[in-house]
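One chain of protein is taken out of this complex; the other chains stay put.
What follows is chain A.
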Amino acid sequence: MDKPVVIVVGAGPAGTRAAQTLAQAGLRPIVLDENRQQGGQIYRRQPENFIRPASKLYGASARAATALHKAFADLLPRIDYRPETLAWGVVDQQVLVEHNQRVDAISYDALIIATGATDRIMPCPGWTLPGVFTLGGAQIALKAQACAVGAAPVFMGTGPLLYLVAWQYLKAGIKPRAVLDTSTLKTRLKGLRGLRHRPAILAQGVRYMAELMRAGVALHAGIQPVRIEERDDEGGLRVRGVTWRNSRGQLRHTVGDAVGMGYGLRSETQLADLLKCDFAFDPISRQWLPVTDVDGATSQHGVYTAGDGAGIRGADGAESAGALAALRCLADLGFSVSPQEVARLRKALEPMTAFREGLETGFPWPWRNAASLPDETVICRCENVTAGDIRRAAGSLDAPELNRAKAFVRVGMGRCQGRMCGLAGAEVLAAARKMPIEQAGRIRSAAPIKPLPAKIRGIMT
């Protein structure tokens, strides 16, 4: 009998460890990577002709990053690695892919989805201005291109990435003008119950904050974004600064030429959605996520999720989850797997789950802000659909949930398919209808899950 074909989508921490586990069992998994080089976002590599050492790129995570890159290099002869390959759909036990303007369909016996996450975004007026980037984007500019997004950046949002990115900019010689955090000291104290499960990571976060303060960077807690201000005096519209309210409600302004913003992360779940995997509302993160068992098996036979694409547990958690999902996949395919290894990985994931709950409690998604956004605030940046448009869909057009609102006013209809606006759009809709957020639902995924080139070639099945 031919060996079963397992496709792993994604080559970050979860996808890499999944592929490694499958290869160790004698399989030759196909690894689809949208990026040019393995590593995912967190361990994203710089181009080959850059010379900064790993310690400079990944800081405290340098050892983990190097280990993952090396594991992958060792793995390469034993896997079918396909970089710059977009998995844009899935149908009839086949993943639909695009590479170099050519589409193809690859059959599989089992599928491990390790598609990671992007920044979770709460829009505010001015967020579409040139010079405003996600925190992840601001970090990628630095890590993968050795560029700062501006000379005087302001970082706004909440979560660990807010402080990590601000600290990385400081270390690169670009002093942040301020760090504006919507979370309060009170919620952070509440979050400590979960955060203490990973004391080393907690200590690292505290260190970043301390070093920022020592360098004279103001860290503000409990802020409310008002708007990102613009100017147009140097040959192009750009950022002039950020207007915000402090924890006492007083109006403040920080001058800067760029903004990095993000409020935690959101999972990339489109492939599981196309496969009609069951989803459930996760009240802690206020997101809909694929339902899986403890090992990552979804409701669909032979389909597994691992890493941040299945719920945010961070890079270390993703490595364990990738290996665990692969072991579960192997067991389902009839291979014998070590129960001790399964137990070890399950145990390794326990503190990650508690830590994540601590993060969501300590640095919560500021969902209440959606209700007070001015009507003219752009929510869907692809098609410039405003909060007012969504409120009209909620009110006079009587859209009971997000997909109906999408049909009425095109929120989430654009090229990004709601990746940037879906969560905030749901909050605006739910607030306008005074209903619980889970009733607003989630934007249905549709293939292709990312735009395909117009000059596409290849055989479609």
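To be clear about the criterion, a contact is a pair of C-beta atoms (placed from the backbone, for glycine too) under 8 Å apart; a residue touches a chain by one contact, two chains touch by 3 or more; residues count from 1.
Going forward, contacts and distances are computed from a predicted model.
Novice: Can you pick, from "Nucleoside-binding protein", "Stage V sporulation protein AC", "NADH dehydrogenase/NADH:ubiquinone oxidoreductase subunit G" or "NitT/TauT family transport system permease protein", the UniProt name of the chain not shown?
Specialist: The record for the missing subunit names the protein "NADH dehydrogenase/NADH:ubiquinone oxidoreductase subunit G".
Novice: Which one touches the absent chain: A:G150, A:G191, A:P364 or A:G441?
Specialist: If we include the chain that is not displayed, A:G150 is the one touching it.
Novice: Looking at A:A19, A:V179, A:M209 or A:M420, which residue reaches the missing chain?
Specialist: Hidden-chain contact among the options goes to A:M420.
Novice: Give the residue, chosen from A:I7, A:A23 or A:A258, that touches the chain omitted from the document.
Specialist: A:A258
Novice: Across the whole complex, list the residues on chain A that are touched by the chain not included here.
Specialist: So the residues of chain A touching the unseen chain are 34-36, 41, 46-52, 118-119, 128, 130-134, 136-137, 140-142, 145-151, 172-174, 234-238, 257-258, 268, 381-384, 414-416, 419-420, 450-451, 453-455.
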